[in-house]
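Next up is a structure, given as structure tokens.
All protein chains but one are shown in place.
For clarity, chains are labelled A, B and C in written order, and residue numbers in each chain start from 1.
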Amino acid sequence: MYERMGLVRELEDRLKTLVERGVPMGPVHFYTGQEAVAVGVCAALRSDDWIASTHRGHGHCVAKGVDVRKMLAELYGKSTGTNRGKGGSMHITDVSVGMLGVNPIVGMGTPHAVGAALSARVRGTDQVAVAFFGEGAASMGVVHEAMNLAAIWKLPVVFVCENNGYAQATPAEYALACDRVADRAAAYRMSGVTVDGQDVLAVFAAADEAVRRGREGEGPSLVECMTYRFHGHHQGDDTLRYRLADEERAARERDPLRLFRARLLAEGFEAGEVDALDAGNRTRLDEAVAFAEASPLPGPEELLTCVYVDSPRAAGAQA
Amino acid sequence: MYERMGLVRELEDRLKTLVERGVPMGPVHFYTGQEAVAVGVCAALRSDDWIASTHRGHGHCVAKGVDVRKMLAELYGKSTGTNRGKGGSMHITDVSVGMLGVNPIVGMGTPHAVGAALSARVRGTDQVAVAFFGEGAASMGVVHEAMNLAAIWKLPVVFVCENNGYAQATPAEYALACDRVADRAAAYRMSGVTVDGQDVLAVFAAADEAVRRGREGEGPSLVECMTYRFHGHHQGDDTLRYRLADEERAARERDPLRLFRARLLAEGFEAGEVDALDAGNRTRLDEAVAFAEASPLPGPEELLTCVYVDSPRAAGAQA
Amino acid sequence: MTVAEVATRELTFSQAINDALRLAMRRDPSVLVMGEDVAGAAGRAHLGLADAWGGPLRATRGLIGEFGPGRVLDTPISEMGFVGAAVGAAMTGLRPVVEIMFVDLIGCCYDQVVNQAAKMSYMMGGQLKLPLVIRTAYGTHGFKRSYGGGAAAQHSQTLYAVLAHVPGLKVVVPSTAYNAKGLMLAAIEDDGPVVVMEHKFLGTAAKGAVPEGEYTVPIGKAEVVRRGSDVTLAGIGRMTHVCLEAAEKLAAEGTEAEVVDLLTLAPLDEATVLESVARTHRLVVVDEDTPTASMARDVAARVADKGFDWLDAPIKTVTAADCPVPFAAVLENLYAPDADRVIAAVEELF
Partner (left out) sequence: MTVAEVATRELTFSQAINDALRLAMRRDPSVLVMGEDVAGAAGRAHLGLADAWGGPLRATRGLIGEFGPGRVLDTPISEMGFVGAAVGAAMTGLRPVVEIMFVDLIGCCYDQVVNQAAKMSYMMGGQLKLPLVIRTAYGTHGFKRSYGGGAAAQHSQTLYAVLAHVPGLKVVVPSTAYNAKGLMLAAIEDDGPVVVMEHKFLGTAAKGAVPEGEYTVPIGKAEVVRRGSDVTLAGIGRMTHVCLEAAEKLAAEGTEAEVVDLLTLAPLDEATVLESVARTHRLVVVDEDTPTASMARDVAARVADKGFDWLDAPIKTVTAADCPVPFAAVLENLYAPDADRVIAAVEELF
């Protein structure tokens, strides 16, 4: 898990430098600071389980096993990217590893997880689907509709709310008419827990129990992870216009990576072993950036491919 | 209140006969059986307070004081109708008495009540707005969005859920992942109560307290009224395909009108006085039907009037 | 295959849809049907109550009896949520047929339809199939009444223009029981999202011979349903019948109209329309939707570009009035195109 968390951190740090160096990647919503959530949750999943993501999805992708080389290529708009360069940061998808898509329309990924869980039920598998959403998304009606559907159908869905305290520049205490998003689980006869989202083991434990419940036919659960977004909403956002410096400092004190590293060392791991993991991640990213930069741009003909799903029997597919 | 309840009943009975006689009125959703809810709630309101209604809105209209003559004329598609014959049963509106519209897109009226309450706040009045919605509408995300908005802004809104057990042919126990819709109030830091919707005094008491709270700046409330729809979802709906005859019989035993009448008599009113009210209502409806039938149909030029709100300064208004 | 080869029987449009769904569900266990009261009385089989509605037009009645509640799902009233769930199911191996009761309700789930379903193949670089069918009812009554009213502004719309506008969605509008079944089977076979628009009035009014067994009517192909040399009338859904009615009356006056049934709005079969106009040199497009940014004007504009040299007269469009649908029957009667308005438009071309 530490390695995965480090990989997310390394990825976002690289992207940040690249973006600040002026590499155009469109809007990028850095996951930095929330690594323990994605990694802790996905550690509880099998590779054939599904996740539906948010606009802030890089961490979810890495945690579910999407290849960072393909991610980088996607962000460079290259044809070797996860989405052939057609989607970019806000649409990274890799169904082969159960990653159903970064989704920048707030809340709209949650019913996709419900549908995936329904698919598992109908096809008779024991797969589980996770729906990530932010505390800001908790105000979107579709999230409630998704929870109600999952609950009445007792589907294996784990709703994971990443409560980082802000939706753009809007504080959660202003936008949410409840103290904890987890309190809303009761409105759907779901179990709801709130955990320290900076403690990857706490997240894992809560997710693991929720996944078990889903797999064993006990229906959906809601896990709220209290976390913090270390950078701006996306590049160029000045967080100090809506967050106090003290609050940011305190939050950075609870860096999930450093906390976990300390814990590993306390439990007897060698600093060297841990450093090796970090080094490995740096190499991975060096390779990924090199791969992305060396990859070819999509050709002009790609503008009009994939508009329709290829469909031999349907004339339109040729359009 | 008894008189108003009787007027609703009389109206719906007349409409039922007319519709069954083949008078085309489009889809009509009879309010019969739920009279105590609309009348009990509106009795707690001032005439300058507002209500936002549902597709099953005739009772709300009468309770808020819309003229039954204009309602009948509207249902006949006459130009003397509340909406000049352009709206019909599913759109009856009379802003002059605070009736913001029957609204057949399930749940969509609820944010209108939030907006009306916001208007009261901004204009510095102490008006209150009621949002009626069915238990089926409780699954619509917009209802949750409306509740969250009213709650964070502490607006004078009373959310009234008419739980008649069914949404078309779908039983509430199937569609709702909660035992009581009122349980969901907690998710928005609102007070939520469930009352006997067949007991007009119980409804009034709960509504009165919720209205007081709103008027005194204590924010929104949710009042769930347990009631029953005596007829089909709309004309032509065979309720016995989804409701047991015994259940219907038992529900009819608790006819809100008969219950209230018995109570009045028990409290010493003369049967004669009560009968006189019924008789008065019958006369009102005789007049209303006569008025509607005698009223002129809209002229062909009405097809294209009112498309835009008339707006002297805007060229488009002339379109 | 042709209709002649196999046994046929008289079915209504809605029965034909039902037949298509049943056959597809029998052949493919991944096909499921979901929507509000597609069955009805959900969860009450133990009380001897089931299949209370079978959908607003009864097109799904009987399916739950054969396939059970696991594949015929009644949904709570939450279009965004359950259409989104259908999208998620289609992403993960199912072929859902989801019903939006009336197209008027598209505003309650528009994002899932036009931002999610429509764009996924493209946004995701073609890495997944999205075999999703969205069924929805549209349109005004189609028969005149002297007083009273209809379903008014929020339950009578056509609106397919706001679906066809968005790249990635296929939009089909059957006009007969025969092509309703064939297009529905083609839509279910299609590996991408297809919207099937079912006219409220045709659902029960359009009866016709329907072959037993499976057959498809190709998506993306228009059909010339009447030959004529003087003018082309292009119709959509119920309007095709209005065009045919007008054509008969025009024939009596000596004008031979060719009638093209568009059948698919996206991707539109431009070629068939252009070929017809090349023969007739005149075009009237008839559309039950409102005029601004409509399919009627879309078809007219394509011909004004690619068929200009064949045209001997202006291109006319006959559409719904440019206003919401009025309740009063006397006004609703004036709202949608009818044969007389089509004939009047044709007469302006000579």
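By our rule, contacts are C-beta pairs under 8 Å (C-beta built on N, C-alpha and C of every residue); 3 or more make two chains touch, one makes a residue touch a chain.
Remember, predicted model here, so these are calculated numbers, not experimental data.
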| item | value |
| --- | --- |
| Visible contact partners (per top-of-document touch definition) of the missing chain | A, B, C |
| Option touching the unshown chain, where C:Val38, C:Leu73, C:Val113 or C:Val330 are the choices | C:Val113 |
| Absent-chain contact - pick from C:Thr92, C:Thr317 or C:Asn333 | C:Thr317 |
| Given A:Gly59, A:Gly107, A:Pro156 or A:Gly214, the one touching the chain that is not displayed | A:Gly107 |
| Which residue of A:Ala137, A:Ala288 or A:Val309 touches the chain not shown here | A:Ala137 |
| For chain C, residues in touch with the removed chain | 104-108, 110-115, 118-119, 122-123, 152-154, 159, 161-162, 164-168, 265-266, 268, 289-290, 292-298, 300-306, 308-309, 311, 313-317, 322-324, 326 |
| Where the unshown chain meets chain A, residue by residue | 23-27, 74-78, 83, 85-88, 90-91, 104-107, 136-137, 139-142, 167-171, 173-176, 238, 241-244, 297-298, 300, 302-304, 307 |
| Interface with the undisplayed chain - residues on chain B | 50, 52, 81-87, 91, 93-96, 100-101, 103, 105, 108, 110-116, 118-123, 129, 141-142, 144-146, 148-149, 152-153, 305-311, 313-319 |
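Following the convention adopted for this analysis, only the chains that are shown with their structure count from here on.
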| item | value |
| --- | --- |
| Comparison of A-C and B-C by number of C-beta pairs in contact, larger one | A-C |
| Inter-chain centre distance, chain A versus chain B - centres from mean C-alpha coordinates, in Å | 44 |
| CA centroid of chain A to CA centroid of chain C, Å | 39 |
| Chain centre separation in whole Å, for chain C relative to chain B (CA means) | 34 |
| Numbers and ranges of chain B residues touching at least 2 other chains | 139-142, 174-176 |
| Touching two or more other chains - residues of chain C | 76, 78, 80-81 |
